[in-house]
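A single protein chain has been omitted; all remaining protein chains appear in their positions.
Showing chain A:
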Amino acid sequence: MGDRHPLTWLGISGVILLVILLQWFFPVSLSVMSVCVLIMMIIPFIIRFERKRITGREIVLLAVLSAVAAVSRIPFAALPSIQPTTFVIIMTGMVFGAESGFVVGAMAALVSNLILGQGPWTPWQMLAWGLIGLAAGGLRNTRLMQTMWGRCVFGLGAGFCFGWLMNVWGLLALNNAISWKSLLAYYSLSFYFDLAHALSNVVFLLLFSRSWMNILSRFKRKYGLFAD
């Protein structure tokens, strides 16, 4: 994290200033606020990857992993709300590091949206999957991610967090009617979808995380990619 460019800080402080200005002029618009916060959260990662020294092999590897994550839904077309995209992103983060995890998560979301049609949910999806990859990479050397139990707990949490973050953009529709009761009612609507997502993550991690980590680590060592 040593090579932070002044531009990153300029970008962050610019967005913070923008949020304060907007809050000054439009004190009620929660939706605008949240979009600004969202941009503020994504921008540093985007700039960091843009300025990083990276080889052609690494960039193609990230592209293949993102494409695999995006098309991995196809064999599961008949099973609603079960998709291994999150699993692929977690594995990428664990083997190739936090930044690669973020890039593959965001890219998988962006590309499937470019193909299926974009909407207000596109940046949220990019953020949610990007953060899952980032967290998996950041925690890869801790005991949590090194044990099978810990990985399953992480997968369970990631499934719910993804759903909760995705709910935020829909929650904006409620604007100033947000109360604990309406929040609870709204989140309980998506509970079963989130549960299916979280449980499928656990099943995939339980069955396949070892073999995927072996495949990816072997590949990483063979070609000397993202050597740390």
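Heads up, the rule we're going with is that a contact is a pair of C-beta atoms (placed from the backbone, for glycine too) under 8 Å apart; a residue touches a chain by one contact, two chains touch by 3 or more; residues count from 1.
What we mean here is this: contacts and distances are computed from a predicted model.
Per its UniProt record, the hidden chain corresponds to "ABC transporter permease" from the list "AzlD domain-containing protein", "Ring-1,2-phenylacetyl-CoA epoxidase subunit PaaC", "Phosphonate C-P lyase system protein PhnK" or "ABC transporter permease". The omitted chain makes contact with just one of the residues A:Ile82, A:Leu165 or A:Leu195: A:Ile82.
Considering the whole complex, the residue from A:Leu18, A:Met41 or A:Val111 that touches the absent chain is A:Val111. Where chain A meets the missing chain, the touching residues are 25-26, 29, 31-32, 46, 49-50, 54-57, 59-64, 66-68, 70-72, 74-76, 78-79, 82, 84, 87-88, 103, 107, 110-111, 114-115, 117-120, 173-177, 179, 181-182, 185, 200, 203-204, 207-208, 211-212, 215, 219, 223.
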